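A single protein chain has been removed from this complex, and every other one stays in its place.
The block that comes next holds subunit A.
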Amino acid sequence: MADGHVPVLPLLRRGLAAGGLAGLAAGLFSLLLAEPLMDRAIRLEERRQEGEHSHAAAAAAVKHHEELFSRGTQHFGLVVTAVVVGLALGVFFAVAHALVHRRSDASARPWPRAIALAAAGFAGLSLLPGLRYPANPPGVGDAGTVGDRQLMWVAAVVIGALGMVLAWQVHTRLTAAGRAPAVCQTAVAGTLVAVLLALFALPDNPDPVPVEGTLLWDFRMLSLASHAVLWAVLGATFGALGLRALRERRAAGHRPDPVPSAV
């Protein structure tokens, strides 16, 4: 362990446990708070389309959300989707943790490391892409543009993730070069501004948003809040499990690792 060996499997188990719990928490949070909004948005969409077209073809199109599953099943689907997303992000979290700390004792300082990584994950994968392409409630989204929008969204998520890696590298390298905190932090802020510029160089979402402002704002806030719940529970659970493993390791008689731990 002392040679920089990264025991990646314990981290992976920790990531899956923390991710599953985080997904469940985010799923239940949004089931309670966001589903009433989504149900309202779907009712408004149906009313809007009924008002616009009364012929049979449009009436069939109106029903498209109910075609395959009831709203109740889609509510359940929301929680299942959130758990799947949590598990997947838990895997990324564990592997990112192992890679970031591969040169230091992998078990050291579990809590601050987990919280810092969760904050970076929220910023890079949730907040930055969410600023460029904010979430829209059901009823917004043209089936004809969905392929383009998916490409743009994936590009935004990739840019957000690369931006976090870049900011981390800038900070690590400047600190290692002995630069003052003011220089390091300004450089990181400059990096984040460059990432934002790259994000806003992507094309705009082409779809109209025919939704009242209050509903749209509430939905977008709840979307970001669900992301925040997921990352917070993921980071806190991962950190708590790391603390427990550290206690057990010490209780088993291992000396604290002599390798100095970088952040």
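Just so we're on the same page, a contact is a pair of C-beta atoms (placed from the backbone, for glycine too) under 8 Å apart; a residue touches a chain by one contact, two chains touch by 3 or more; residues count from 1.
We adopt the following convention: contacts and distances are computed from a predicted model.
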item	value
Options "Carrier domain-containing protein", "Cobalt transporter subunit CbtB", "Ferrous iron transport protein B" or "Gluconate 2-dehydrogenase gamma chain": UniProt name of the undisplayed chain	"Cobalt transporter subunit CbtB"
Sole contact to the chain not displayed, among A:28, A:44 or A:135	A:135
Sole residue of A:9, A:158 or A:183 that reaches the chain not shown, by the stated touch rule	A:9
Omitted-chain contact residue, chosen from A:82, A:167 or A:195	A:82
Where the unshown chain meets subunit A, residue by residue	2-3, 5-9, 12, 27, 30, 34-35, 38, 65, 67-69, 73-75, 77-78, 80-82, 84-85, 87-89, 91-92, 94-95, 98, 129-130, 133-138, 141-143, 146, 149-150, 152-154, 222-223, 226-227
